[in-house]
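Each chain you see keeps its place in the complex, though not every chain is here.
Labels run A and B following the written order; every chain starts at residue 1.
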Amino acid sequence: MRTIKKIFSVIIPPDKWKVPVIVALGVITGLAFFLFRISNADSYLSDKPETCINCHVMYSQYDSWQHSSHARVATCNDCHVPHDNIFHKYLFKAQDGLRHSTIFTLRTEPQVIRIKEAGRDVVQENCERCHGDFLAYHETFVAIRDGEVGNEDNEGLCWDCHKETPHGKVNSLSSAPNAQVPKQLSPIVPEWIQKIIK
Amino acid sequence: ASNIIERRTEAKLVQQVVTPINEWEPRNEIWGQNYPREFETYKNTLDTSFASKHGGSANVDMLARYPNLVMLWAGYAFSRDYNQGRGHYWAVNDVRKTLRTDIPQPSTCWSCKSTDVPRMMNKIGIANFYKAPWKELGSEIVNPIGCQDCHDPKSMNLRITRPALVEAFQRQGKDIAKSTHQEMRSLVCAQCHVEYYFKGKEDKYLTFPWDKGFSVEDAEKYYDEIDHVDWLHPISKTPMLKAQHPDYELFKMGIHNERGVSCADCHMPYKSQGNVKFTDHKIQSPLANIAGSCMVCHRVKETELLKNVYDRQDKVLELSGIATNNLVKAHLYAKACWDAGASEEQMKPVLKLIRHSQWRWDFVAASHGGSFHAPLECARILGTSIEKSLEAVGLEMEILAKLGKQPPVIPDISTKDKAQQFIGLDMPKLFQTKQEFINTILPQWDKTAEERQGKMNQDYKK
């Protein structure tokens, strides 16, 4: 009880600040909602690949994924967010989303985007999650994790070997200049046909 | 925030075009200025050097390879001339030069050959387009299958430009506009690689017989109900059906379709050139590039994948061979029955069996990809075809015996020449007529076209 009071006493501003603080909080919340909306941040909560290509810097990854063996079996989030539990999943998404949108907005994304360490571990876990049965032979798995197989700079990541899975060997912002993304897919039937038919 | 808004509009500019493309632009060279990689690979469909065991881009004379076909298509233009399809760049050239266009054809025959088709359909109307005699539009339809057929010039989106496909979906109660991106990567092909017929004696309206479904039995029922007859077989007097390349339909019955694989996955693999990835537009047999197509999904040796394809094709072709031999017999025995004085009543069940048997065999044979796309379905269909032709032969033997006749001896039709002679085709004359057409009419068409749109890329005429 006492500790709770203590915390409150720290958070609650002195009386004379109350009005400005309420106003400020309101503005921040409003701004946050605004940012949330226009940056399609809510889409970060969805599992559809379409949400990732809200940003054109993701087009090249979308394109290579779309043409890979995994396009029919795994979406971006199957690989790029944790699947151990639901809280972890959304926490990770929120962190990632926040960083991506910040960098995007500040235009500081590199020409060649590289996966970060945290993201890397998540992806690796997901490879293992799906291909676990295949890796049931413990010794194979350990040999891979310990980098005992393959060439010298094998870090024990699946894509040390499976480099083409799923984004291919060549990756940069301009590596798929004319990527076809589903957001732009309409209209499938041009007007002149629509008209004559209906 | 303004930053974000700005960046979102920027996204749309990334894919900016160098030269804006006119809405009806039929010339692939013009589109190609914006998309040089796609254009270069597209142009390579001119290459006819690759031949696989049963497919490829080489110019294969199917009547020479399977002389039985001449007999089965007697009385129909296909008995004159039928080749295995080759690259898209050849489409206009090949429809101009085939002996099949010497008999009067409607412009429906242009439908699947050129980027000028949407332009002309828009200009004169779809129904008028089909109705027009084929030769009438000769100077308008000159650019081979290309970008305009599959892409929206503004966004480069995949889109459907052939009304027949949209209409077929509509009659099935489906809205093609709701298709997914992955489905579109097959549907653009389904504009052309499908079974069709010309509806209406005068209208010649291009129609896909899918109202009851995609299976061979569904289409058979469809045709039977409307009493559609493509031609009367002069030997057996059977009211026949002709199947044309039901590649999309058969593909739908196969495992790759069931697993969501699209035509483009195999026939237009993803390709890296330097630091850029793009779609290979040299649409061809995937066997010419197993590593780029199959091996994205199948990590086994190329030789093994090649063997898989040939094994399947060989097994289907074995049954197809049995089917054609028995169909030849069925037609010839039917003639013997008529000659011996069989009645219409006696022959009715026989002719129905022949019609259905040949339809089913043709459905498989006309789809050059089917024996790999859906081998089991092909084998199933051929099994029923074999049953029907042999039932016909059995009935015929019975009729002949009753009329006191021996079954006739099968003539020697072991080569295309012998078979064409047997069915009474005067091939030298047909070739001569065609050559005259090529020498006199084609230059006029090209001249008119050049006046309209400038010099064409003439490579394919060689």
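For the reader, a short list of remarks on this structure follows.
The rule we apply is simple: a contact is a pair of C-beta atoms (placed from the backbone, for glycine too) under 8 Å apart; a residue touches a chain by one contact, two chains touch by 3 or more.
Since this is a predicted model, take the numbers as computed values, not measurements.
The complete complex stored in this file has its protein chains present as A x1, B x2.
Please note the rule applied: only the chains that are shown with their structure count from here on.
Centre-to-centre separation of chain A and chain B, using mean CA positions: 43 Å.
Residues 31, 34-35, 38-39, 55-56, 59-60, 63-64, 66-69, 71-72, 101, 104-107, 164, 168-170, 172, 174-180, 182, 184-190, 192-193, 196-197 of chain A are the ones that touch chain B when the two sit in their complex. Those residues of chain B whose C-beta lies close enough to touch chain A in the complex are 1, 3-5, 7-8, 10-11, 14-15, 35, 38, 118, 121-122, 125-126, 152, 155-161, 163, 166-167, 170, 176-177, 179-182, 184, 259-261, 265, 269-270, 272, 275-279, 296-297.
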